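Structure incoming, see below.
What you see is part of a larger complex, with each chain still in position.
Order of writing sets the labels: A, B and C. Residues in every chain begin at 1.
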Amino acid sequence: MRIFVINPNSSVSITDHLRETLNKIKRSDCELTVVCPDHGPVSIESAYDETLAAYHMMPLVKKANDEKYDAIVIACFSDPGLDSAKEISQIPVIGIEESTLHVAAMLGHKFSVMTGMSRRIPTREWHAVLRGVQGSYASSPALNMSVIEMDQDPVKAKTRIIAAARKAVEEDRAEVIVLGCAGLAGYSKDIEDELGVVVLDPSAVALKVAEAIVDLGLRHSKAGRFSYPPKKEIK
Amino acid sequence: MRIFVINPNSSVSITDHLRETLNKIKRSDCELTVVCPDHGPVSIESAYDETLAAYHMMPLVKKANDEKYDAIVIACFSDPGLDSAKEISQIPVIGIEESTLHVAAMLGHKFSVMTGMSRRIPTREWHAVLRGVQGSYASSPALNMSVIEMDQDPVKAKTRIIAAARKAVEEDRAEVIVLGCAGLAGYSKDIEDELGVVVLDPSAVALKVAEAIVDLGLRHSKAGRFSYPPKKEIK
Amino acid sequence: MRIFVINPNSSVSITDHLRETLNKIKRSDCELTVVCPDHGPVSIESAYDETLAAYHMMPLVKKANDEKYDAIVIACFSDPGLDSAKEISQIPVIGIEESTLHVAAMLGHKFSVMTGMSRRIPTREWHAVLRGVQGSYASSPALNMSVIEMDQDPVKAKTRIIAAARKAVEEDRAEVIVLGCAGLAGYSKDIEDELGVVVLDPSAVALKVAEAIVDLGLRHSKAGRFSYPPKKEIK
């Protein structure tokens, strides 16, 4: 099977890193193409960033359909443009937030979603409602570090990540930790070792869900919400 | 006060019609600018259309801020780009869906949202959740006519509209009818006369809510969900 | 337009103060009559107080209808007698809680409602459900001061108010603060300056919503929940 992975931000280095990571865990019968749009923000940390990224991602969704890929994975935790992509796509489209939150809900009583900056906590809250899993949502602890700061001071980052995850486990009774931010991707083993809870890396989860959906011959329903958009003039 | 109204689709004729309508009902101390983006879809009937429209709308939101307007009204019933617009705006941004659904919730036990095509019923359902008013949402009856068809056969349109509203009132116990589609704008009087319920025209409601918000010196909170996006490179 | 404002408690001095405040912010084309019932409790701090106040308020609702006012505002934050008033009224009736909570839900991700005594926190909680906005309700911090104490020691009051609001913002992530108690009315500017969030004064919000509803030619639906009560013998 051939899976087309779109990193919705325009950062080539993040895309390269994602390609490398996913190629290590893909099934042997799975071939990956991992790309990002030429335009748009280099990281996605606001609804505004999502609006720009979703727009520039649309041609890539069409390309994956035209080139007969078996599935698309959208690899940004807020799933920008997910509904739009499902509408214009006849192949399955897997958002990493949507798929990871549903898997998290299966693996424990409640999950917490780690995030970088506290301004995104409301987004995590209403997305838990949007994805239909609010009953399993515990909290969204913020590190109050930007992705760049995490890169520059990994010792401080690790300390803050463990502390935030511990708070989620002890105070909010999270049983599963979701790493809802690219900068957190390398720390899952540390959290598991320290706290004894399950830790989910969204890109990895989404890829495996995509492989399973393709294996099953499934896609999203085209019968209602995700039916093809009406044809019309686009100025 | 000066209010900047953005029609998110790119249709000049719809924009002209909206300008004319709103100028009739604005307060005498209120000055309106009603515009649409140069690019994007000429009507908005899908998430994909919303993604394109939201992108092209963003420069207009900035322009309204730069030119020191007192408020922005986004005049498409799905409120495309509303969160993004609030983030980048220091003046209040009023979505016609958001404001109308909250007013509808005040005026009756349950409301129904009339829509053109049945493919948008799921959108109406999850937007009721998104806007936080699902407890007052009764249903979303569809006419199964496109806007163009409504234009071409107004007699058929009127018959269908009355029938759909009657079904909402009698079967779903709607007490308030929201005209969730531009093509329905002219029929509120007919529905009120025929069925004795309250009918809301979203653009009008949003304009009056905007005037009230400006009068009160309020805007959306910039303290969390709608704080300014982090500065970053946009390719 | 002519708007009839009912202060449901029987305090003439509070009514005078309310009249003065609202006259400063009303539209120039709006004429206000601000009254209170002759009987009933001088302040409303319990369901029992609400039961007494609602009863004594009913003749005033009828009077406003008989004298052809354009709208009624009920100016006590618990909206006592609101459903009854809507039933017996053919002109729109605006409760300050109902209207303010819906506006608060539009202006931020979550709001907190400041209250005087902690015994009323449960009331604030179930009223958030009753008004249909529980998804946006963050918390209800109490000052543990009666209205009389606030009057007598304004320095202590201000200190407590800022502290309670800060707790709502920092711990409960409130983005909007609603002043759910008459004694708090003078402190909105202090809270905004100190905490950078939006602060709503319910009486002011309700008046502006009433003006907007009158402008739109709307009222509550008389088709179901708020239809006229059946005629019957009242002993």
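In the analysis below, contacts are C-beta pairs under 8 Å (C-beta built on N, C-alpha and C of every residue); 3 or more make two chains touch, one makes a residue touch a chain.
Note that the structure is a prediction, hence the values are computed from the model and not measured.
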| item | value |
| --- | --- |
| Copy count for the complete homomeric assembly [3 present here] | 6 |
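What we mean here is this: only the chains that are shown with their structure count from here on.
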| item | value |
| --- | --- |
| Residue-number overlap at the subunit A/subunit B interface, same or different (half cut) | same |
| Subunit B and subunit C: spacing of chain centres that average the CA atoms, whole Å | 27 |
| CA centroid of subunit A to CA centroid of subunit C, Å | 43 |
| Between subunit A and subunit B, centroid-to-centroid distance (C-alpha), Å | 30 |
| Multi-partner residues of subunit C (each touching 2 or more other chains) | 109, 135, 173, 175 |
| Subunit C contact footprint on subunit A (complex, rising order) | 121-122, 125-126, 129 |
| Residues of subunit B defined as touching subunit C within the complex | 25, 27, 92, 94, 98-99, 102-103, 105-109, 132-133, 135-136, 169, 173, 175-176, 195-198, 200, 204-205, 208-209, 211-213, 215-216, 218-226 |
| Residues of subunit A that touch subunit B when the two form their complex | 10, 38-43, 45-52, 54-55, 58, 81, 83-84, 86-88, 117-119, 121-123, 126, 129-130, 146, 224-225, 227, 229-230, 232-235 |
